[in-house]
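Only a single protein chain was left out; the remaining protein chains are all shown in position.
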Amino acid sequence: MPYVNIKVTREGGPDGLGPSADQKAQLIAGVSQLLQDVLDKDPATTFVVIDEVALADWGIGGLPVEEYRKIAG
Amino acid sequence: MPYVNIKVTREGGPDGLGPSADQKAQLIAGVSQLLQDVLDKDPATTFVVIDEVALADWGIGGLPVEEYRKIAG
Amino acid sequence: MPYVNIKVTREGGPDGLGPSADQKAQLIAGVSQLLQDVLDKDPATTFVVIDEVALADWGIGGLPVEEYRKIAG
Amino acid sequence: MPYVNIKVTREGGPDGLGPSADQKAQLIAGVSQLLQDVLDKDPATTFVVIDEVALADWGIGGLPVEEYRKIAG
Amino acid sequence: MPYVNIKVTREGGPDGLGPSADQKAQLIAGVSQLLQDVLDKDPATTFVVIDEVALADWGIGGLPVEEYRKIAG
Partner (left out) sequence: MPYVNIKVTREGGPDGLGPSADQKAQLIAGVSQLLQDVLDKDPATTFVVIDEVALADWGIGGLPVEEYRKIAG
């Protein structure tokens, strides 16, 4: 009965505002399949929770991600 | 000084858009009481954080929860 | 299909090394019941994960919890 | 390659609606610097994720935080 | 720059004590690939953290998982 939490930045997707419902469904299907393949976990008791995180709320390299990308090129 | 995180799908409640403020208050009171009863934890240092998760962001059975319910019946 | 994570310090319990299996079972039962009572959530799809956190790994008041308690009295 | 998650209540900041982008940038910079100073962690592989939590979703003392403050004074 | 947290019960694997290092590597590779395939995320900035949770610390159906399995059959 795994629990998987996937955090991604809220960007990209069909309108630039984050993953589409279809892309999220692909993540849910894919990670549930992966846990079944590798550890024989039953998807019926695999939970997946996806969090979209605003760009201002995600930091890397000591900077908000948008600032970081300007510098990291 | 426990920390409790409760994640529920954003549905139900008085307007179908998720738990009401009163229901959240009941969760906070109930889980704080539980920790005091079972482990003698002081509610004054018990934190409870509730996350409402959009239905598209929650997966079970390899599917987004709404798709899963159609199949699971 | 709620997901609940309960973090408590690793202390107390029958041997001073943390909650007993029976106390953990009470937490699991109690929080699952609470979610059923307040939000009508089915316990069959309620996950509860308990984390015991070493005292040195928990901070409050800017101090590790054991130091904090000496001062807070 | 640390991962840091900071949860704060959604309040305060320039408009009372939560930390400003600049304040978040200060949190990201500060905690990345701290991990470099104390544990020699490279900021380039330090992730920081900030979550703002609505007041109704945060409990302390067995009460939602706003109720708690009225009582705790 | 996704962050993925995978929680599984500490069981199974080559010695019954949880996933092997190789199985964990497969989970890390698989979920990083999935995020690249679905959302074009660069694996170089995809973090994966795996938590093994003791059976006594995982609840479902209002019971510790081992008790639940006896009943659910």
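As written, the chains take the letters A, B, C, D and E, and residue 1 is the first residue of each chain.
Here, contacts are C-beta pairs under 8 Å (C-beta built on N, C-alpha and C of every residue); 3 or more make two chains touch, one makes a residue touch a chain.
The structure presented is a predicted model; accordingly, all values stated were derived computationally and were not measured.
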Contact list for the unshown chain, restricted to visible chains: B, C, D, E
Touching residues (missing chain, whole complex) on chain E: 21, 24-25, 27-29, 32-33, 43-52
Residue ranges of chain C at the interface with the undisplayed chain: 7, 53, 56-64, 67
Residues from chain D at the interface with the omitted partner, ascending: 1-9, 12, 19, 23, 26-27, 30-31, 34-35, 37-41, 45, 58, 60, 65
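The working rule: only the chains that are shown with their structure count from here on.
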Those chains which touch chain E and also touch chain C: A
Pair with more cross-chain C-beta pairs in contact, given D-E and B-D: B-D
Centroid distance [mean C-alpha coordinates] between chain E and chain A, Å: 15
Inter-centroid spacing, chain D versus chain C (mean Cα positions, whole Å): 22
Mean-CA-position distance for chain C and chain A (Å): 27
In chain E, residues with contacts to at least two other chains: 1, 3, 7, 58, 60
